[in-house]
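Report on the following structure.
For this depiction, one protein chain was excluded, whereas all remaining protein chains were kept in their positions.
Let's look at chain A:
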Amino acid sequence: MSIEKREARQPWVLLSPALVSILLLLIVPLMFIVVYSFWLRTATGADQVGFYLDNWIEVLTDEFYRDILLQTLRIASVTTIVCAVMGYPAAYFIARSRGNKAILLLLLMLPFWISYIIRTMSWINILGVSGAFNSVLMMLGIIDEPLQLLYNEVTVILGLVHFLLPFMILNIYVSLEDIDRNLEDAACSLGAHRGRTFLEITLPLSLPGLAAGGLLCFVLGAGTYITPVILGGPRDAMFANLVFEAIITQLDWPLGSVLSLVLIAVLGSIVLVYNRFLGMRQLMKGLA
């Protein structure tokens, strides 16, 4: 075999375990879901095999599903914006700090050592009626009765921000680290004050990181299931909760499959639009 041929084959050989895993664990199950989406659920809970469009028609025409999808996208958008606003200063601080950068990055990673569910449930102990926040306010005499802070949309967003903020900070940090500091020094030496330097040099150059963090936060936020279950009230369901309910509570796997595919299609479209305009390079850097 010639060297060229061997070199051409080598990446595929190295990639083959990952490709086989993706094929078996992602593509094949996805194909099953596609097939399932055309079946029907019978009265006993068993599946009726065939080619039926009933579930697709129901999901695509029923306002209920559309409204929950829009609510999901709205919650994910708000979460992303909050993460961006909170994450940028933190990422900037880490990127510009001198000796303690490694410690700060380690602190940023610390929450990942604790289960996401436990981190989400910890808010019950903080914001609950007998939680830390209410206890402190009552101890200081600011309130007489505990405030009802939990189980609403705000706490759902709070839980999501808690979960997603590190992803945003890391992406922005990577982007800020890539900026040539000489550009900022040049702007200052040409008379630009620090604010203008930030707005015209640093911020535009860090936008790819902000966008990559935004995409990650949005996609992960829109697909979340557990946060609204733990921290949400009766009206705070998200689209993934509908998938869970169809498959688990109603034993309607065909309907659950359609809902899953709709969510994948919507989030996939957003990723494709991002890729079309910004490319995936920055996202890969952030994830690395």
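A few remarks follow.
The definition used in the following text is that a contact is a pair of C-beta atoms (placed from the backbone, for glycine too) under 8 Å apart; a residue touches a chain by one contact, two chains touch by 3 or more; residues count from 1.
Everything below uses one rule, namely that contacts and distances are computed from a predicted model.
Missing chain, UniProt protein name: "Spermidine/putrescine ABC transporter substrate-binding protein", from among "Peptidoglycan-associated lipoprotein", "Xanthine dehydrogenase D subunit", "Spermidine/putrescine ABC transporter substrate-binding protein" or "Cytochrome aa3 subunit 2". Touching the chain that is not shown, out of A:Ile3, A:Ala43, A:Met139 or A:Leu190: A:Ala43 (per the contact rule at the top).
Only one residue from A:Ile124, A:Met138, A:Val154 or A:Leu205 touches the chain missing from this view: A:Ile124. Check A:Val78, A:Val154, A:Cys188 or A:Val229 against the missing chain and you find that the one touching it is A:Val229.
The hidden chain makes contact, of the residues A:Ser21, A:Gln48 or A:Gln250, with A:Gln250.
Panel shows chain A; residues 41, 43-46, 64, 68, 124, 128-130, 148, 150-151, 229, 233-235, 237, 241-242, 245, 247-253 of it touch the chain omitted from the view.
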